[in-house]
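With one protein chain withheld, the remaining protein chains of the complex are depicted in position.
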Amino acid sequence: MIQHVVLRIIAKLLAPFILLFAFYVQFHGDFGPGGGFQAGVIFATAFILYALIYGLENAREAAPPVAAQIGVALGVLIYAGTGVVTMLLGGTFLDYSVLSANAGDGQHYGILIVEFGVGVTVSAVMITVFFAFAGRRGVLEEREDVVPTEEKMDG
Amino acid sequence: MIVEMVSWLCLMGGALLCVAGGIGMVRFPDVYTRSHAAGVIDTGGAFMILLGLAAQAGFTLITVKLFFIGLLLFFTTPTSTHALVKGALFGGQNPIVRDSPDKDNGVAS
Amino acid sequence: MMFAATMAGILVAMVLALLRGLLGPTVYDRILALNTFGTITVLAIAILGFLMGRPDFLDIALLYALINFVGTIAILKYLRYGDLSASSPDADGSKR
Partner (left out) sequence: MTVRLVSLTSILFATWLLMSGHYDALTISFGVISCIACVYLTRRMKIVDHEGQPLHLNSAIVVYWLWLLWQIVKSNLDVALRCVLPGKRIDPIVFRAPTSQKTSVGIAAYANSITLTPGTVSMTTWDHEIEVHALTRSGADDVLAGNMDAWVTRVERRK
């Protein structure tokens, strides 16, 4: 009954802090190393750890694959949308300085929004890839046209 | 000045413990005994080096981050060692034990 | 100077851990060497930050410690259950 008690409890203790660290890296991208891509990977790491210890079913409940797929598109939309908004405001594509009255502030906000888009896409893609990888055995077993290797050897 | 001395002492001690753990990892006979040598690196070596760096940095943001690294290692390294040893036991690795009927299963029996 | 000396010690320990990873008769020896190598790498990144005067590297060290843990758990789970999606390790019928 009390089999993987150590792993379970350490995962429970760590998961919120991994998520917080992901957000920290996301929003401090312009002060130190990091940014959208790294934050997305760390964010996905929290879910991967959860899926490793609690199983894929529970992870799919916590992060529904549909939400992850929406996230993939949403991130790109945020990125491109920022570019379109800057064009509508009279600049060129992704010209952040028109986002605010002060050009420096505009640059700052623009890079934050674009990095956020990158983070959303990367985390959603990483979670989707992991779900696809970890769940591939179940898919193979369900399909009838795929013959398991052992039976093929016998025939 | 004293801080410098403490820092030197911690860094050198940590580096020596890391080397000692590495030598142990090469010398010891099976995976369970090697995990003890790895434990020297994970605890003694890591904490002393982090302490030495923290003494060097003083009370700044750097020390806070070193503290968080130490805290993370404090929770994760024993967990992964435990998982590894459990996996080795499950995977059929028999620990080398000098046969001693008096102490095996000492209190539990 | 003192960071360089510590770095030298750490590099020696890295070589020794790598040696165990290359020699390791069983796969568990190799995983142990990998895990220890990761811990030493965390320390090496932290010292490198001081050595180069860029303490920003500590964020990377923190991240490396995290990834090292998750990676080790993933490898061990794959070895033991044969896939990464095993739903309830607690309910698994193993005796240990």
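Read from first to last, the chains carry the letters A, B and C; within each, the first residue is number 1.
By definition in this document, contacts are C-beta pairs under 8 Å (C-beta built on N, C-alpha and C of every residue); 3 or more make two chains touch, one makes a residue touch a chain.
Only a predicted model underlies this, so the values are computations on that prediction, with no experimental measurement involved.
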Fill in the blank from the handout: Contact partners of the omitted chain among those displayed are A, B
Problem - Residue, one of A:I10, A:I42 or A:L99, that touches the chain absent here - result: A:I10
Problem - Touch list for chain B against the chain that is not drawn - result: 16-17, 20-21, 23-24, 27-28, 30, 32-33, 35-37, 39-40, 43-44, 47, 61, 64-65, 68, 74-75, 77-79, 81-82, 85-86, 89, 95-98, 100, 103-108
Completion exercise
For chain A, residues touching the missing partner are 1-3, 5-6, 8-13, 15-17, 19-21, 23-24, 27-28, 31, 46, 50, 54, 58, 61-63
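Heads up, the rule we're going with is that only the chains that are shown with their structure count from here on.
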Exercise for the section: Go ahead and note the Å separation of the Cα centroids belonging to chain B and chain C. Expected result: 12
Fill in the blank from the handout: The distance between the C-alpha centres of chain A and chain C, rounded to whole Å, is 24
Exercise for the section: Determine the centre-to-centre distance between chain A and chain B, using the mean Cα coordinates as centres, and give it in whole Å. Expected result: 33
Fill in the blank from the handout: chain C residues touching 2+ other chains are 59, 62, 66, 73, 94, 96
Handout entry: Touching two or more other chains - residue numbers and ranges from chain B
Key = 76, 79, 83
Problem - Contact set on chain A toward chain B in their complex - result: 6-7, 10, 13-14
Exercise for the section: State the interface residues of chain C toward chain A in the complex, per the touch definition above. Expected result: 56-57, 59-60, 62-63, 66-67, 70, 73-74, 77, 83-90, 92, 94, 96
Exercise for the section: Flag every residue of chain B that touches chain C in the complex, lowest number first. Expected result: 7-8, 11-12, 14-16, 18-19, 21-23, 25-26, 31, 34-35, 38, 41-42, 45-46, 49-50, 52-53, 56-57, 62, 65-66, 68-69, 72-73, 76-77, 79-81, 83-84, 86-91, 93
